[in-house]
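In this view, the complex is presented without one of its protein chains, the others remaining in place.
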Amino acid sequence: MTTQSIPVLWKNNTDKHYICKIIDISLRGCAQVMFQNNPITGLLFFIAIFISAYSNNNPLAAWGCVVGTVLASITGAITHDIKGWRDGLYSYNGCLVGIAIPVFITATPIMWLCLVVGSVVSVIATVCIADILKTWKVAALTAPFVLTTWVILLASYAFHNIYGSGLPSPDLPQHYIPSTQSSYSLSFFINSTLHGISQVFLFPGILASLFFIAGLAAESVVCACYAIVGSFIATLLACYLGANPHDIAAGLYAFSAVLTSVALGTVFNHPGWRVFIYTISGIIFTVFIQAAMNVLLMPLGIPTLTMPFVISSWLFLVPNKEFMPEHRH
Amino acid sequence: MTTQSIPVLWKNNTDKHYICKIIDISLRGCAQVMFQNNPITGLLFFIAIFISAYSNNNPLAAWGCVVGTVLASITGAITHDIKGWRDGLYSYNGCLVGIAIPVFITATPIMWLCLVVGSVVSVIATVCIADILKTWKVAALTAPFVLTTWVILLASYAFHNIYGSGLPSPDLPQHYIPSTQSSYSLSFFINSTLHGISQVFLFPGILASLFFIAGLAAESVVCACYAIVGSFIATLLACYLGANPHDIAAGLYAFSAVLTSVALGTVFNHPGWRVFIYTISGIIFTVFIQAAMNVLLMPLGIPTLTMPFVISSWLFLVPNKEFMPEHRH
Partner (left out) sequence: MTTQSIPVLWKNNTDKHYICKIIDISLRGCAQVMFQNNPITGLLFFIAIFISAYSNNNPLAAWGCVVGTVLASITGAITHDIKGWRDGLYSYNGCLVGIAIPVFITATPIMWLCLVVGSVVSVIATVCIADILKTWKVAALTAPFVLTTWVILLASYAFHNIYGSGLPSPDLPQHYIPSTQSSYSLSFFINSTLHGISQVFLFPGILASLFFIAGLAAESVVCACYAIVGSFIATLLACYLGANPHDIAAGLYAFSAVLTSVALGTVFNHPGWRVFIYTISGIIFTVFIQAAMNVLLMPLGIPTLTMPFVISSWLFLVPNKEFMPEHRH
């Protein structure tokens, strides 16, 4: 048996056995969070998620991620878009819901109910939003995850039996004034850049970040570079504009920019100089949208999740047809 | 003259006399709040509205409802959609505006100005939103009512001469903690379920609720069953998740679910097992959206009205084309 035959063997199994098919779709679904249609990338991403969840003392987030991804993969069978389903396009939102619910909601049986409801509804929301957006030929991105999770997190305030332990306290916005003079070192920038990449999956982490980069590189080295560049530029800009250094260090100003960078730079356009400049503009404005949404959601006590990436990417992708010579999707 | 001839006689009159036509459209408009195109249903609904408005010490709401419905029916003549106009599709939002304004705004001459402006604009909003949504083949539902009323209720804070007496005080969200241990009896569930049905028209009430159910049953018994089931499941879920028992008892967690249940279960799909399961999912998520919107609007001091139903139904109706074998509209 040669190395070449492993993918072939796997493909044969996924066609024959339902469980293998769901595993394959779940792995691809996890990889699709960063736009990759590759089970190896998904496997590396899952390893990274387990590393970061366990090292941040929240192992349930990793197991929730598995449950959410698998449930969404099973629910995805209700669509008629068989190709999209098998490529994991109906699973990646469930993957993120599965991490987010245990991160923000205290572990109780009702937390698991929320996770199940969120994963299943994320599939319906994906079909709904994709259908709406096809009018303008843009993708749903992670909007179904964000909207579904926001509903559950907001609802947690009204329900006594759902306790949002990880949520910020609702407050009126105030101009941010740093308590101490902050000095930024090179290691600060490198660490923040790496945390920004793993923060896409809701946890900071250096080792996890390297696995995420490896997963991206397994499918496309250019993609991995764009992720790093996006995170680095966003970190730099957030420091220059005077954002909260703790948030910068945790990668909270960079994770949306990572996704914008990969989306605009490699997924929906052919790489090139014109696209590179357009992508840099997108990264810069993503940092502004990230800060704006942090403030916008302050009175509600919920996090932005990846919405700044979604809005920024829609903003820069809709006119794309006109600006860019060629399209991929 | 046989019984059969009364509808025929009525039809002849509505074609000949303008006033009869407007009365017919207004009755159908009131019935269309719950998707029924039937003047008998409308008459039973109006009786229910008068019962609940008078028994809740707000008779103006019933008269405002009549004024709003009739004004919207007259204004509806500006559309080219003659069939939709005669079926009451441009009147039901005015019907709800006519109840909501006296419920939330103190009775003054300017309250009536708001009611007139709201009813007329609700027709324009209906044409606007229906035109936008036909891109995805979904109906405007009660979105025109909600948006028009929200504008007037928000504006009441800025205008000294419009006093929003029935509005909740704007506040930052806090996690709900019950003051006393609550025990739920069977009569609590039955009463809450009934209040949920009449709360669609903004008042709790047992007797009114029976008239609403009778009105639905006059056109379709299945429809009436779906309304009851929707209200009951929503009440049960809200109790399980630990919502405020006073709000549950007033039907405030059930009224949106009643509309979602009727819409998904009978109006826009042919009843069946697949549709039944899909409808239950819709009811469950409507309860989450209801709680989420309660929290979302807390800092603004305005009620959700039927927006949770609208959002939930759009979410479950847009992908419908793909999920469901057949469509009605």
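Should a chain be cited, it is by its letter among A and B, assigned in written order, with residues numbered from 1 in that chain.
By our rule, contacts are C-beta pairs under 8 Å (C-beta built on N, C-alpha and C of every residue); 3 or more make two chains touch, one makes a residue touch a chain.
No experiment lies behind these values; they were computed from the predicted model shown.
Of the candidate positions B:107, B:128 or B:210, contact with the unshown chain belongs to B:128.
One of A:12, A:106, A:169 or A:281 touches the chain omitted from the figure, and that residue is A:281.
Remark: the residues of chain B touching the chain excluded from display are 78-81, 110, 117, 120-121, 124-125, 127-128, 131-132, 135, 150-164, 170-172, 299-301. Residues of chain A in contact with the chain left out of this view: 135-136, 172-178, 240-244, 281, 284-285, 288-289, 291-296, 299, 314-316, 318-319, 321-323.
As a convention for this text, only the chains that are shown with their structure count from here on.
Chain A and chain B have centres, each the mean of its CA atoms, that are 37 Å apart.
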